[in-house]
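For this depiction, one protein chain was excluded, whereas all remaining protein chains were kept in their positions.
Let's look at chain A:
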Amino acid sequence: MRPVVAAPDSVLSRAGDPVDPLDPEIVALAADLVATMRVAPGCVGLAAPQVGVSAQVFVVDVTGHPRARTCHGTVALCNAEVVEASRWQKGREGCMSVPDLTGDVKRAGHLVVRGTPPGTGEPITLTTDAFEARAFQHEIDHCAGLLFLDRVPGPHAIFARKVYL
């Protein structure tokens, strides 16, 4: 488990470095991300910059989430990129690194992502939709130094967070 950093920490605004998925430190980082995500109530994804490491690694797990359709369980990916994005839909997002705000962000409801699981040298391609697609896009943004705040469409799309899970 690692402490989660919050905006305005500059690590969150820096594009993460590409990583070697076979590097034992990266494998350990991914394991720590999973452990940290598990203990945070309601957390469905966590990216390396959120624990202060500027690297393109993230984990996602939307198991049991009411807005999820396709679900790949616990997924960890290095150097992930969006291959296809379509069916854009607005939805309200929060983030552990922006704890008191939420925002309406358009995300693709259909998504194809390619990346390499830590500990392997083989890239995989995942096709997903709905809430899992949103989670992937949110985490890939973190790896590129972007917060959901960077994608809100205007002054009236940011809200005070009301519910703490």
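Throughout what follows, a residue touches a chain if its C-beta (ideal position, glycine included) is under 8 Å from a C-beta of that chain, and two chains touch if they have at least 3 such contacts; residues count from 1.
Everything that follows uses one rule, which is that contacts and distances are computed from a predicted model.
**Q** For the chain not present in this complex, what protein name does its UniProt entry give, out of "Sodium symporter small subunit domain-containing protein", "Asp23/Gls24 family envelope stress response protein", "Amino acid-binding protein" or "Sulfite reduction-associated complex DsrMKJOP protein DsrP (= HmeB)"?
**A** Hidden chain, UniProt protein name: "Amino acid-binding protein".
**Q** Have a look at A:V34, A:A85, A:I124 or A:L149 and name the one touching the chain we're not showing.
**A** Here the residue in touch with the unshown chain is A:L149.
**Q** Based on the whole complex, identify which of A:L101, A:I124 or A:A144 touches the chain you can't see.
**A** Only one listed residue reaches the unshown chain, and that is A:L101.
**Q** Since one chain isn't shown, list which residues of chain A touch it in the complete complex.
**A** Residues of chain A in contact with the hidden chain: 6-8, 10, 13, 98-101, 147, 149-150, 152-158, 160.
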